[in-house]
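A single protein chain has been omitted from the complex, and every remaining protein chain is retained in its original position.
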Amino acid sequence: MLLIACPNCGPRAQAEFTFERPLASIVTPTETLPDLIHKLFTRDNPRGPSWELWRHTYGCAGWLKVHRDTHSHQISAVVPVDMETPS
Amino acid sequence: MSGPMRLADGGLIDRSRAVSFVFDGKSYQGYAGDSLASALLANGVVLFGRSFKYHRPRGVMAAGIEEPSALVQAGSGGRYEPNSRATDVFIYDGLQSQSQNRWPSLGFDLGGLNSLISPFIPAGFYYKTFFGGPKLWLLYEQLIRQMAGLGMPPTKADADIYEHRAAFCDVLVVGSGPAGLAAALSASAAGSRVILAEQDERLGGSLLTDPATIDGLSSDQWIAKARESLIASGGRILTRTTAAGYYDHDLVNLVERLTEPGQTPGADGLAQRLWRVRAGKVILATGAFERPRLFEGNDLPGVMLSGAVRTYLRRYGVRAGSRAVITTDNDDAYRTALALADAGSSIAAILDSRPADGVHSPLVQKAMAQLPVYFGAKLIAAKGSAKGLKGASALIDGKVTALDCDLIAVSGGFSPVVHLHMQAGGTLAWDELSGSFSPDQTRQNQTTVGAAAGVDGLSATLLNGWTKASSKAKAKAAPTCASDDDVALNIIADWEPAPQASLKKAFVDYQNDVTAADLDLAWREGYRSVEHLKRYTTLGMATDQGKTSNLVGLARLAKSEGRPVPSVGLTTFRPPYTPVTLGVLAAEATGAHLDPRRRPVLYQTHAAEQPIWQPVGYWHRPRAYPMGTENLHQAAHRESLTVRTKVGVTDVSTLGKFDVSGPDAAIFLELICATTVGKLAVGRGRYTIMLREDGMVMDDGTVWRTQENRFLLTSSTGGADRMAAHLSYVRKVIAPHLKVAVANVQEHWAAVAVAGPLAKDVVASVLPQMAVPRHMSLDVGDLAGVPTLTLAASYSGERAFEIYAPSDQIEPVWAAIAKAARDIGGCLYGLEALEILRIEKGHIVVGGEIDGRASPHDLGLSKMLRPAGGYIGHTALQRPAFAEPGRLQMVGFEAVDGAAIPEGSMVLTAPKTLPVGHVTAAGLNVIKGGSIALGFLRDGFSRTGEGLIAWSPTRNQTAKVKVTAPVFYDVAGVQYRD
Partner (left out) sequence: MTNAAHPDLVTLQTPDPSRLLRFEIWSDHEAAQGRLAKVLGGPLPGVCKSADLGAARLIWVEQNTWLVRTSPADGDLTLATLTAALGQDGSATDMSGALRRLRISGPAWRTLLTIGAVFDAENPTFGPGSMAGTLIAHSPVRLDVISEDCVDAYTPPSYAPDLFGFWCEAAERLAMAR
């Protein structure tokens, strides 16, 4: 079980969180059809570090951008969804 | 008193407390502090069990958890554990234990005949039987199941209680030998929150076998002082606690045994506890396993690991034999030889495979002065039976020499215990001279110390533990030992058996009966990958997971391959480190706590009616309220008929409910809902559907405008949590700029539905001051002093109302409505009637027709969609596939020949053709009778009237059906309006 450092609540067990989706798969209501199809169905599935959207469902209910290595599970950054992701 | 092999004094047992126990029906006595193995050895027992495949007699090989052979079953009934290692069970008064895999008895075992046919049970035997045709395999299978195996499974439910605890610390130390204790003391001195876990019942690790003088104290005193110091500084010490698994982000599962196998727990009833420890840093001080060596008969009772012989002698005061042969490739076994000699045993020979021309340590020189030591010597064969050893033959100075002995102490070097390090994603480094892997790279915050890190000698071990535990630790403050106690191993690994030894009786894996000959055969048959070899021969499988056998097997494979050991590779180290009782993994989550039972606020009120309950996710809701001798079907039919003809009352409190408020509330809801929301007048509501962004229907519900800037959104019970997450996602991620608040009021509001031709009368009688709202309108009222909100909406197809009240005040509201309905011939109805009624009306439901694969078009809901778009899912609805022919479209099915349509059946055009659709829900026509169903059919909208077959292969039922529109009652839609 992962330990995710919630910016509000501090380091917490994965059981309190819900994985939502890769950050690159967020679809806005104004998305064009080809972009939508790419984001939902033909996006990359990287082996290694990538940005994901999680929710601290049972903690502060906050939405978080999590930079997680899909291979090693190492998490290098967690920021609130309304903050820019460090490049 | 406690047996002929017990020494007169010495050991860490409590000789003032005799303990009685039973093994294989016979009573024995041991002392408090004895393991089952030590107590039996003290009593002169040498035969502990029969082997897995060949039923060979087996004794005890080790003194710790790595024991492959001496497996027992302990306890009985609901307190029973098979495959316990006799070396890992501490005896208690009344312990009932039995040997395993023997029939009819351990001494006389018919399966022992397998030994005679063992040439016909080669490596990969199971796989080879597959090639003999199915009939032959059935025969083999019967035989194998009877003859092979470990302990018997329990037959009764577990009687004990288990518990999970969350624990957090700065430093977790696994293992309390000299390295672990030094590390714990060091971390504690640096101000860390420390947890120390020790699988044994005593702290000390190797110090329990090899006492030493540390910091001027006897090791017993030093251990006691360390314990006090750790506790005084707030540390947590857990004994009889095994670190079973090392998971991501430094989460370590510790299994704490509060009872021994089969033992009745204390007053709190707890048998074991699972600590889920999240550590800032994990110190692995897990020690090393001694390795066996290859010689003929190396599995016979009386052949033991050298360190184990010494442990029995020193810790338990038990002499494992009176005349011993030692075979070794290192110095450590010399300690065993000298200890045995001190205890009065004679030493027939020390067979040291290392060359004679090496530099001999003082320890070896001491042994050479008083014992027969032979360098460059190897054991060829042990001779003996179930009754014990009867000698051995050895290769000494190139000559085959017979030796008289009743004990063989074996040391094939030491393998660091790297299991947790590997579970944590570490890598290993190979040392050719000592023939061992030790931890190299780490991925998590783990540090391995002491023997587990390949550190040799007590002073180096203490220093290593002390300095690695804390960056603040100063080397000069580390504990130190007396120089006499500082013995190095000087291993020169030698995997090669004597050429005269028959490899067919030279066991590599004792637990799975895998011999060196089996490995050679598997290699010749082409099993080169270590993973293939493992599966083909079963090397390293079963309860010990190859703790003593893996490296010996790898070395054998490496030799066949002509490659160095590390290039052959390793199999994966998986949790648990030692077998874990399933009960402790489940812990509280059994019986009533299997998962949370969500009780509707009216649970007790319903319970008084003695309904049939139905789990819906975590919820428990009434399925039907049977009267008299009614069964479910009869009750549900009566209830649905009462709704159709009079009035029914049901609890709909579990529906998802959301309070959406703010100036942008309508804009927000038009993102969520695919229907028109903004144009709703205050006091009005409408049915709505919510789509996923891929265009599929996610849920349905109703949306009500209670004030200009405030809406009540309802959704399905089963989808309520998902809807809550979806609303939060859209609010916080997709549209954070909106001025809107979304509050989950699912459990704030309880709700009572009243449905039927007389529903209006019920509402009028309980809310006399309020004008009965017309269909899809709402009004507020006061019922028995409780503020209520009445929504006129129909799910059943009848005129219907939902009366909402705060859930902590719903009781009188329900009582008044139920009474008013019953007074005019109405009844309560449950989920089953609700289902029957909605099927008849063709109303879709989450988990039925809303299955994540249906678009609004497929469900026939295209006309509801907001033409302007802008809702989530709108863009994806333009995907070309949605418009292509061949889509599964929602239809109704009507049985045409009297046979009921089977639930969950597939729909075919003719027998033995591929399905063209499926049934999602089967029900009945409430008033007219007859079987009806909802379902999906390819291009179903254009197939009305077609005759098809509904077939359920799992129920073996078939019905002829006719395709209809998905509505069977009040097609014109007049019943639910005024």
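Letters A and B mark the chains as written, and numbering starts fresh at 1 in each.
Everything that follows uses one rule, which is that a contact is a pair of C-beta atoms (placed from the backbone, for glycine too) under 8 Å apart; a residue touches a chain by one contact, two chains touch by 3 or more.
The structure presented is a predicted model; accordingly, all values stated were derived computationally and were not measured.
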Residue of B:50, B:102, B:276 or B:534 in touch with the missing chain, whole complex considered: B:276
Candidate in contact with the missing chain, chosen from B:32, B:150, B:167 or B:542: B:167
Among B:17, B:387, B:593 or B:853, residue touching the chain not depicted: B:593
Among B:255, B:730, B:745 or B:967, residue touching the chain not depicted: B:745
Footprint left on subunit B by the chain that the document does not show: 161, 163-168, 266-270, 276, 278, 587-589, 592-593, 595-601, 603, 618-619, 654, 659, 661-663, 709-710, 732, 738-741, 743-750, 806-809
Touch residues of subunit A, complete complex, unshown partner: 1, 8-9, 12-13, 15-16, 56, 58-62, 80
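Please note the rule applied: only the chains that are shown with their structure count from here on.
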Footprint of subunit A on subunit B - complex, ascending: 166, 247-251, 278, 425, 443, 671, 693-694, 725, 728-729, 732-734, 736, 870-872, 874-876, 878-879
Contacting residues of subunit A [partner subunit B, same complex]: 1-3, 11, 13, 18, 20, 26-29, 31-33, 36-37, 40, 53, 55, 57, 61-63, 72-75, 81-82
